[in-house]
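Mind having a look at this structure? Questions to follow.
For this view, one protein chain was removed and the others were kept in their places.
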Amino acid sequence: MSDLARAAGEETAPSAGGEVVSAPAVPLATGPVAAAAPGARRTRDALHFALRNKKVVGGGIVVLAFLALGLIAPLFYDYGHSEYVGPQSSGPSGEYWFGTTTFGQDVFLQFVHGIRSTFLVGLLGGGLAALIGMTIGFVAGYIGGLVDEALNMLTNIVLVLPALAVLIILHTYIGITSVPSQALFIGIFSWPWVARAVRAQTFSLRTRDFVDLARLSGMGSGAIIRREIAPNMSSYLFMTFILLFGGSVLFAATLDFIGLGPTGVMSLGLMMNNAVHWSALQLGLWWWFLPPGLGITAIVGALYIMNVGLDEVFNPKLREM
Amino acid sequence: MSLRVDNLKVYYRTLRGDVKALDGATFTVADGEIMGLAGESGSGKSTLGKSLIRLDTRMRLVEGGVELDGKPLPIGDQDAMNAYRFKAVSLIPQYAMSALNPTRKIGKMISELLGARGVKYSEIKPELERRLDLVGLKREVLNNYPIELSGGMKQRMVLVLSTLLNPSLLIADEVTSALDVSTQRAVAETLVEFRDREFVKSMIVVTHDISLVYQIADTIMVMYAGKLAEKAPADVVVNAPRHPYTQLLISSLPEVGVRYADRKLAGIPGSPPGLLNPPAGCRFRDRCPLAFARCVEEPPFVEVDKNHHVACWKAQ
Amino acid sequence: MSMLSLERVTKRYRVGAFGGRELTAVRDATFAVKAGEVVSLIGESGSGKTTLGRMVLRLASVSGGHIRFDGTDVSRLKGRKLAGYYKHVQGVFQDPFSTYNPIFKADRVLHTIRPTFFPEVSAAEWRKRIDTALESVRLDPRQVIDKYPHQLSGGQLQRMLIARALLLDIKLLVADEIISMLDASTRIDVLNLLADLKERGLGILFITHDLSLGHYISDRAVILRRGVVVEMGTTDKVFGNPRHPYTRTLLSSVPQMHHKWTRADIARTIDGSCAIHDGGACAGEPQLVEVDDDHLVGCAAH
Partner (left out) sequence: MRRYFARKVAIYLLTFFVAVTLNWLIPRFMPGDPVLRMLTRTSVSNPDAIAPMREYYNNVFGLDVPLWRQYLNYWAELLQGNMGISVWLFPAPVTEVILDAVPYTLALLIPSILLSWYAGNKVGALAARRRWLDNTVLPLGYALTATPYMWIAIVLAWSLAIIAGIFPVAGGYSFDLQPSWSLVFFNSLLQHWFLPFLSLFLVAFGGWAIGMRNMIIYELEADYANYLEALGAPRRLIRRYAFRNALLPQLTGLALQLGVLVAGALVTEIVFGYPGLGRLILMAIQNQDFFLLQGAFLFIVIGVLIANFVIDIVYVLVDPRTRTGMTGGAA
């Protein structure tokens, strides 16, 4: 056993006892796949605790509220987020809730459009990264051997490559025009820690007897991963996606802020870029630069808090703390 | 009288209510006695073993008391109990393979642990080394990290460490279940040797393997569904058990020499009751071939013969 | 004619990232299982007994030698032919709770085999067969269908796995420590069930570390030590007249009911001298020597 364990731990060399995997953005304390808390009871218990867990419910409400705001609010405006509609540099008022920019653009409208892009980039970027990371993790962990070696090498290279620097180069040369293409590039460079984590989990699940039984039932590798291994990790995979979502949002905001965001689309990062560029700080237009950052912090923070709550839901040990 | 347990009840808190894992145990363990505590899963044997040294956060002391060497043992009070742990009551845990801090050299860990308990490492080191010699461990292991030791070595290390301060009572929790037949024997015999050399006064060996504990124990106590079923000298439990559960259990165990073709053994039909809301009366009665009307009343755990306690109406 | 035969089966593992070192888990194991015969494979941890079982089940690859089932080399089977093999050869493992995927209902294991092995059988017909199979392992279908693994006992789970094997056209069952995690009062019933199945013509490779269990059920016993067969033969001879010192050590260490360990046991066995050459030490590569009719012992002198 020691050799297997060592092989699993070698690249991950750091790992005390149980493989604990942390996301680059937020260390997530999830131990080895929560020991076989069985099916029906687990689902029922999970729901039971989730609905009573303040963190899950509170975080969920904040996220959903922002999502609703981003989806619905822009529908009530008959002008665009970049149009010069109001008085210049005016503070929040009944008409312009978040005031206006130095050019008389409606900050609130920009804000809600920005929320839209935020969710879109989080969903697409996080989703893509999850897809790549899980696929590579599952394949490496399940097949093992040389395939694992190769994928592991790939994972490690992308892992140490500073993603933002690569994205800056790519974005500058290629020029990003839409949120989905921005999400595409973000997704391509933020999967490695997921692959590593999923690989480690798969490694431990692979040795369970039910995988052998599935093989004795004539199931192929793909079917075993899909029908036996992945369902066992569903809670973990879900939490992973949440972290990737948050990571993508922060990534996109950074790129937008540098001015490498999609053209013609309003985002929270771009709002901050504009505010700094047009000296909103010096002019004291706080309503211009405070909301976008607050929005990101609220959404991502709520997601993280929700994740802690989910961790407590799925791991009874933490519940008792 | 070394250990006296009086009507001890320890429950586990769960969402659906209390699981009555240990529901009223009264017994004694004499000085120098090795008591085998045998039972199947869910019999409450581990709960009993653990409760004598440390209740974990889900365990709740409901009732009852424990006396060690004539003084009450504050098992319900985590802080007060601390003074007794290691020195008066000690434990060899089931997880001996992972019981040592992986990032500390073993000797250093022991020295820090002893220091924190007010014992000078330098004073006890000669004795520690003698005991390492005794169990066949090189003294150099003190300079090793746990990862450098094999499973059997770690097991022996924990054995030595747990008994280093000569506790009155040692609880050995399934210490041999993860070991091979030959190592198993060595570890089991070491336990006896430690008792003979008076490193520990008395011992409770928690196990699911009666045939193993029979080899080393003076007495065997059998538990069933959170209750005591029978306690007697080891030979009596194995050769002349009085409780129907013990009788059936022992007759269901194959041993070398018994063959299916010659003599077909039989198990005990049915399964133990759930402990969330266990039925009143004798908990074995649903599976018991001797059950009769009176079994709806709970049979007391009484002495039916010298040093032979049984909880069964038919045995009295 | 043997149904399953192993000829000089060897398993080498490559350890280290790029396979720098080699580790031999099983070396030149040769034995056979006939139809309607129980063969015990007995050894301690690291003896390679589980690896052998996994090789027979094609869960591990064979590094050397041949495993033949009804004359066909098993290691070459692929795809449909492998599925055909699994129709006749199945396994039950040590930990029932690990053999069932905890997030699905337990009887799923009875259903997942239908699409592969019996696509022509209707679902309704299959349910009838399931009931029959469950009853033949003495399980009440009403008590075990639609339950999650944690709602059933270890004994029930292991029986259900045997029922799963019976649903197929099973000829050989590899039973790897299948009762070592069961409670004492119920394990004997599972063992008896295996013995009944054997009487109905099933061949069983019974892998265990527990000599008393091996003795109870098997016709022939194979003692394995560090990947090498040290003694094998009919159960009576191996247990009644053990010749290899290792077999003797095992026998004397196993805790017995009604018989306490004595110092003499150890003195008799620990000296490690050769059993065949009566106290003399052996050198060289050990070979299996026939010391009696159907009783082979590993001895270095031959």
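Letters A, B and C name the chains as they come in the text, with residue numbers starting at 1 for each one.
The rule is simple: a residue touches a chain if its C-beta (ideal position, glycine included) is under 8 Å from a C-beta of that chain, and two chains touch if they have at least 3 such contacts.
Predicted, not measured: the structure shown is a model, and the values here were computed from it.
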Hidden partner chain, touching residue among B:5, B:37, B:68 or B:100: B:100
Residue among B:3, B:53 or B:228 touching the omitted chain: B:53
On chain B, residues whose C-beta touches the chain left out of the figure: 53-54, 81-87, 90-91, 93, 95, 98-105, 112-113, 116-117, 145, 147-150, 158, 161-162
Touch list for chain A against the chain that is not drawn: 2, 5-6, 9-18, 20, 22, 24-29, 31, 153, 156-157, 159-166, 168-170, 172-174, 193, 246, 250, 253-254, 257-260, 269, 272, 275-276, 281-282, 284, 286, 289-290, 292-294, 296-301, 303-305, 308, 317-318, 321
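Rule of thumb we're sticking to: only the chains that are shown with their structure count from here on.
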Interchain centroid distance [CA atoms averaged], chain B/chain C, Å: 32
Overlap residues in chain B, where contacts from two or more other chains coincide: none
Contact set on chain C toward chain A in their complex: 13, 15-18, 54, 57-59, 82-83, 86, 90-91, 93-95, 97-105, 109, 112-113, 116-117, 148-151, 161
Chain C partner contacts - residues on chain B that touch it in the complex: 40-41, 180-182, 184-185, 188-189, 208-212, 214-215, 238-239, 248-250, 252-260, 264-268, 271
Touching residues (chain side chain C, partner chain B) in the complex: 44-45, 153, 183-189, 191-192, 195, 209, 211-213, 215-217, 235, 239, 249-251, 253-261
